[in-house]
Each structure stands twice: as structure tokens, then as C-alpha cells.
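Handing you a structure now.
Heads up, one of the protein chains got dropped from this complex, but the rest are sitting where they should.
Right, chain A next:
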Amino acid sequence: MRKLPLAALTAASVAAALVLTGCATGDQALSGGDAGGSAGDQIIIGSADFSESQLIATIYSLALQDAGVEVKEQFNIGSREVYIAALQDGSIDLIPEYSGALLKHFDAESKASTSEDVVAELEETLPEGIEMFEISEAQDKDILAVTEATAEQYDLTTISDLEPVASELILGGPAEWATRVNGVVGLRDVYGLEFKEFVSLDAGGPLTMTALLNGQIQVADVFSTDPALTANNLVALEDDKSLFAAENVVPVISSAKSSDTVEETLDAVSAALTTEALIEMNGKAAEGESLSDIARDWLDSAGL
């Protein structure tokens, strides 16, 4: 009796630990056992955990549904480290990607920076079972942004300009940046930047933007298609050593689920999508408009 509360608590803690470790294998469990992924012809569309990825995934989803393809949406999965694993084990079949970052994920040493070079290298680097369709001209790069005041104070126009002052500045970005080449690691190795601190917030989301605008962080990882960049007169530092490669939006699909219908549909979407359209749609999303409405409006205006 005397030991009971403790014993119960121990049991509860162990159970909790098991549930949490269970998350690690949960992704594989979703796949249903075989590498082929979901059953039948249904295509499971995934997305990363930021709104633009969910928006593009919604566009893919609607376009495919219009083409008569059966889809299932499994959005907001997480960072690339997580969803690429999900794509490889068949938990999801299709996800909108950004070419440069995807290449860096598979080949951290890659030096490709133009759209063409990135695509050429990607074609060779993509592991078996995964393929990509045509890239879109629409791009969304990670950029380092500072406020106008910070840029003037330290005379910053390029990322290299940060070198002498980085030790006084705090960098903010998503948690995965701490270990990414396209993040803290690359900024240190390629540019020699050692920031005073790295604060992990969100991927180009409201936490990062708020912290930058209010001075809690001085340098932020922001997406180049974020309308808040121009709205707040932020300065995008030029990537003079090409750490961040071209980032064309591209659908990446499990080969088992690729078909002519799917390819034609998504190629048509990629051909119509532009960077300006992304910026405009992100603006609407930031104002709270529903992603499916935004996606539907864009598809209609693009005649798809």
C-alpha cells in the first residue's frame, strides 16, 4: 500500500515512454508493411509543417481530384527529415518539394546553385523508388533577412557582411536548422558565421517574423515568398556564396504511384505556378483565408 503511488507512477511513466518511442516506429506502421505504400490507386499527399507547403499540396490535391485521381491528404507532417522518410517508407506518396533543399538533403556536399544544375544533380541523386516531375518556375528560397535598421547599423547587404558582427547577433529559424547544411551548419562552414545564439522557432512562420520585427532575434530564416518581407521593409541578404541553391517547387512522388494522368496533371500545375502567385497566395493565407479556397481560386484563374 505504502509503495502504491510510486509504483503506479512508475508504470505510468514507462507507459508514456513506450507511447513516445512508439512514435518513432509509427511512421513505418502507417505504411501497411510493404514499401509499395498505400493500398490501391489512392495517392496519399503529404506536406511540410508550414503553410505554403500545405497550400501547394492542396493545389495538387484539388487538381488530381479534378482529374479523377483518388487522393488522401496527410498534411502538416513536419520537417524534410521526417517527411522524406515517410515518402521512402510509403506512408505518403506525393509531396511538394523545393529542388535545392531536397538536393542538399540527399547530398550535403552539392555545390549546384542554378535551377538547371540542381535538377540535373537531383535526377541522379534521388534514391530509387522516388521520382520528380517537371519543376515549376515558382521559387521559394530560404533567405536570411534582417530589419532595415539592422542592415543600416551594420552595413549589411550580403550574408558575407555578417561575418564580423555575427557574434553579436542572434539567429532565429526552425529547429531542424540547428543540424542542417542549409542552415546553421552551412552558415558556419561556408560563410564562417558563428552567431551569438541560435533560437529555434518556426519555419518561416509567425514566431520567427514576430521575433525579428521586435528585435528578439536580429537575423531570421524567412521564405522569399513571404509577403511580410516587403510589407515590413525587411532586407534579404544576398547569398553571395550560394549556400542556398535554386528552390523551384517540384512534385516528388513515389515511383509506384506515378502515372501518366498524375504526371500530366501536376506538370500542368507546375507550368502555371509562378513565384508571384505564391507570394500573393501566401498573403491571403496569412490573412486567414482557407487554403482550399485559395487553391481553388488559383486553379480557376489558371484555367486548370
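The rule we apply is simple: contacts are C-beta pairs under 8 Å (C-beta built on N, C-alpha and C of every residue); 3 or more make two chains touch, one makes a residue touch a chain; residues count from 1.
Simple rule for what comes next: contacts and distances are computed from a predicted model.
Set against the options "RNA polymerase sigma factor", "Phenylacetate-CoA oxygenase subunit PaaI", "ABC transporter permease subunit" or "Polysulfide reductase NrfD", the UniProt name belonging to the omitted chain is "ABC transporter permease subunit". When the omitted chain is restored, the residue from A:Ser113, A:Thr210 or A:Thr274 that touches it is A:Thr210. Touching the missing chain, out of A:Gly172, A:Gly186, A:Gly204 or A:Pro251, is residue A:Gly172. Against the chain not shown here, chain A presents residues 1-2, 4-6, 9-10, 13-14, 16-17, 20-21, 23-24, 78-79, 81-82, 85, 172, 174-176, 178-179, 199-201, 206-207, 210-211, 213-216.
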